[in-house]
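For this view, one protein chain was removed and the others were kept in their places.
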Amino acid sequence: MAISTNFWIWIAALLTLAIYSFLYKDNPFYKFAEYLLVGISIGYGISIYWHNTIITKVYNPLVYDKNFLVLIPLLLGLLMFSRFFKNVSYLSRIPIAFVVGAGTGLSVPSSFEFLFKQIYATMPLKLDIGSLIIVVGVISTLVYFFFSLEHKGFVGKVSKVGITFIMVAFGAAFGYTIMARVSLFIGRIQFLLSDWLGIIK
Amino acid sequence: MLKRTLLLILFLILSISLFSENDSLIFLENQFPCEGFYITGRDIPNDGGSGIEINWSFPDSLDNCFLTVLRRDEFGNNSVVATDLLVSSKQVRDVSSDEEPSRVKDGIKYYYTGILSKKIIDENLLNILKEKSYLKNGTYIFNNDTFYVTSETDAVISKASWFNLSRIPVLISLIIIAFVFLYYLNLAKSGKELYIRKINGLDAVEEAVGRSTEMGKPIMYILGIGYVTDIPTIAGLTILSRVSKKVAEYETKILVPSYDPVVMTTAQEVVKEAFTEAGRPDLYNKNDIMYITQDQFGYAAGVDGMMMREKPGAVFLQGLFFAESLILAETGHSIGAIQISGTTETAQLPFFVAACDYTLIGEEMMAASVYLQKEPMMLSSIAAEDLLKVFIMLLIIAGFVISIFAFGFNIGLFKNLFDHLVNALQV
Amino acid sequence: MNFFLKLSKIDRRFIYLFIALVVVLPLILKPKFPVVVSKPVQDVYDYIEKLPEGSNVLISIDYDAASMPEQQPFLEALLRQLFKNKLKPILIVQWQLGAPLGTMGLEKIAKEMGAEYGKDYINLGYRPGYVAQMVGIGKEIRDFFKVDYKNIPLDSFPMMKNVHNYNDIALLVGLEAGATYLAWIEYAGGRFKQKIALALNAVSAPDAYYFYQSGQIVGLVGGMKGAAEYEVLVDKPDLAVAGMASQSYSHLVIILFIILGNIAYFIEKGMKNKEGGK
Partner (left out) sequence: MLKGKGIPIFITFLTGMIMIISFFIPHKPFGDIEKISLTWYSIIAGFTMLLGVDSLIGMHFRKLKRKDENWFFSLVLIIGFTATVVVGIIETVRFGTAFDERSYFTYIYNYFIVPLQSTMFSLLAFFIASAAYRAFRARNFDATLLLITAIIVMLGRVPLGEQISPYLPKFTEWIMQVPQMAAKRGIGLGISLGALGVSIRIILGIERSYLS
């Protein structure tokens, strides 16, 4: 195999190198790639919004299904533009109040589901040393998150055990992830060496 | 004699081929061993309506047969619910899916019939069956394939439930928790002093803002890639409010690059309000809270670039972060900024802990806004959370003790108890 | 002493350089690297080895460019084994963005092994709606794939003459980056008793191990490591084995730096203590 003659592959390869140049230091090549990515991705995002939101969620329901309920978010969305006019800019609080209310409201039951799931998973379905360690770990970690008690004496000791568990978990999760990250880099190198330069087959 | 036999055979062959050409169904009494196979239908409980579930019971010998389910409504319209289900799957639901919108309507009588076959059902046969208004129970033959038609189910009517009974445990705990919160709120109103323990990263906020100001550098506040509907983002916004108040007091600058436009507008409100409260609305500049892009790595690239060029003295990473967490935190470290991070994404916490000066772990981040503004009403909610923690611990310990008696000592009573406990937890 | 003190203030770019070297060099030089074959991978290999000559193997490309380092080497190793044993791969795609990757791998290995399109292998390309397709192939593959990826009618290819549904397919191999494999197991496996082997990304492989234990899949190839094992089995160590070397060396380099950093830290601390002692 020889070096690629495909124009598009060249673009992808040069942009890849431009990003990697950031590892040395900030430089015009990285800046170019960075600004380009931001510009293109926002343009792409707008197109996706047009396609997925305006057409499928507003236009189609309104025109074909005669679903006038979508006028409400439409109005709320328009209220956001009130910030362009000083004397009515307070109106933009209404959509914000709505989305924050929806977000917090939805999170209450889902937090419960998560809570129940976690407790359920901690129940020892079989008796072994592992289940005991899990029970001790979960409880001591929870004690670390006690805020209204000073971490002194017994509580202090248990919360120290909790910190130990947290540290082991962080170390393990860190070590576990390295492989996946190196894989990503291998993927990019394979692209450069095989698709672009044709050095490896 | 021979001639006659040959003629007879010829006649038979002809007649069979004639039948198969007509695609006609031949009714046979009971030649398919389907005893014990029957189907039932019922309204799906605890749903929002427009759903019927069809169950069937069967002898093991029919394990590998295929079942096709037909539906007839009270007006005589036929339709196919599902074809070629493996009998061992035991159940199918007649509900609307993403591809096919609601077909079952509430309040209408439906009757279901099952077609049992050893091979996958023929498309032509299916079309013939769909045309028939009623099929007699029994075995049929079609193109040399036998199949069995079950008797029709009783009328099934779907309806919507007003209450999801399976969520009663959640409702009960919600009521208990509401009472705990209200109790502590009242306690706070009556003037009882509530305590909150030291949270490491938060005492450093003042220092971080102060040092940046001294060096004449701005502060950067990164809210991550969540939406306003995500609780970590909301928690990040409440911390932003406290931090920007300090920023206004120190008369320095705060940069908030955003990922989501709604987060950006909300962050603008938050900072403006904080600056006004601090008595410096003149310092507020809406252009400092800017939009970058709604692309995970585009955002990371943009924020990295901004960090390299603006060189903030302090970087806050508070909100919802995914893989970009370390890209941001390492760059922040390389420019020598004090970094205070916090997120609820457990997978990203190790990277924050490694790369930042201070990290708020999970709930610490949610409690941070309370810590930074120690009002009694706020503190009361933290105390309530702690009481709930005690409940949970007791529940876990109880579960463990019960399991020792149940599995260790093999006591039936405790086994039942354990089963009940586990079932109640399955939402 | 001095060396270690300098080390504690080492420029991060030296670390970057080392990481880059240990990853890139093995990919170019492809050194011999010992790989132990695990049972789930061996099972896939053995199952295919036992298939009679001329059997059809359906390969589903359910990954995209992001999973290429993990999946592409396995695809190539698998195709080598299939062509060597005179088995006939039928390639289909459930992830649209994976289509060019599948085609690339297939054409490359077919050329290398001298296989002929339409007679020894075929590429049917991507069709939307994966569940309908998985059920549909149980009846007639032509309901979804009337033509191949270049719009040529299926019936014009000699190898497809007698291929209609799962009964004519000896093994389904899914190369999976996401959760599409669950549908394969449920529909092709559960409903039509199709034999299935899976190659999964490293992150999802542990989840699928359950299906291997319960016998719902004949074998499991997990991540780049699994692909490396397969390359060893087909006796052609290639990119995955090289990738495993890159992985191992990069882990070693990081560990080495951590150890050096700690030595430097303790020496520095010792010196400070001495100064404090004075």
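Labels for the chains are A, B and C, by order of writing; each one numbers its residues from 1.
Quick note on the criterion: a contact is a pair of C-beta atoms (placed from the backbone, for glycine too) under 8 Å apart; a residue touches a chain by one contact, two chains touch by 3 or more.
No experiment lies behind these values; they were computed from the predicted model shown.
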Legend entry - Chains in view that touch the one left out, judged over the entire complex: A, B, C
Inset, instruction - With the full complex in mind, choose from C:152, C:179, C:255 or C:271 the residue touching the hidden chain. - result: C:255
Legend entry - Interface with the unshown chain - residue positions in chain C: 10, 12, 15-16, 19-20, 23, 33-36, 65-66, 96, 225, 228, 244, 247-248, 250-255, 257-258, 261-262, 265-266
Legend entry - Where the missing chain touches chain A, by residue: 8-9, 11-13, 15-16, 19-20, 22-23, 28, 31-47, 49-54, 57-58, 69-70, 72-74, 76-78, 80-81, 83, 90-91, 93-102, 104-109, 111-112, 114-115, 118-119, 121-122, 130, 133-142, 144-145, 162-179, 181-182, 184-185, 187-188, 191
Legend entry - Sites on chain B contacted by the missing partner chain, in the whole complex: 46-49, 160-164, 167, 170-171, 174, 177, 181, 185, 227-229, 231, 234-235, 237-238, 241-242, 258, 260-262, 264-266, 269-270, 272-274, 276, 287, 290-298, 300-301, 309, 323, 326-327, 329-330, 333, 344, 346, 349, 351, 353-355, 361-363, 365-367, 369-370, 377-378, 381-382, 384-385, 388-389, 392
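Quick note on the criterion: only the chains that are shown with their structure count from here on.
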Inset, instruction - Name the graph shape formed by the protein chains and their touching pairs; answer line, ring, star, complete or other. - result: complete
Inset, instruction - Going by the contact definition up top, give me the pair of chains with the most C-beta pairs touching. - result: A-B
Legend entry - Centroid distance [mean C-alpha coordinates] between chain B and chain A, Å: 16
Legend entry - Chain centre separation (chain B, chain C; CA means) in Å: 29
Legend entry - Inter-chain centre distance, chain A versus chain C - centres from mean C-alpha coordinates, in Å: 26
Inset, instruction - Pull out every residue in chain C that's touching 2 or more other chains. - result: none
Inset, instruction - Could you list the positions in chain B whose residues touch two or more of the other chains? - result: none
Inset, instruction - In the complex, go through chain A and note every residue touching chain C. - result: 23-24, 178-180, 182-187, 189-190, 193, 199-201
Legend entry - Touching residues (chain side chain A, partner chain B) in the complex: 19, 22, 26, 30-31, 33-35, 37-38, 41-42, 44-45, 80, 83, 92-93, 96, 99-100, 102-104, 106-109, 111-113, 115-117, 119-120, 122-127, 131-132, 135, 138-139, 142-143, 145-151, 166, 169-171, 173-174, 177
Inset, instruction - Over in the complex, which chain C residues touch chain A? Could you list them? - result: 13, 16, 19, 23-24, 27-28, 30, 65-66, 68-70, 108, 202-203, 223-224, 239, 243, 246-247, 250-251, 254
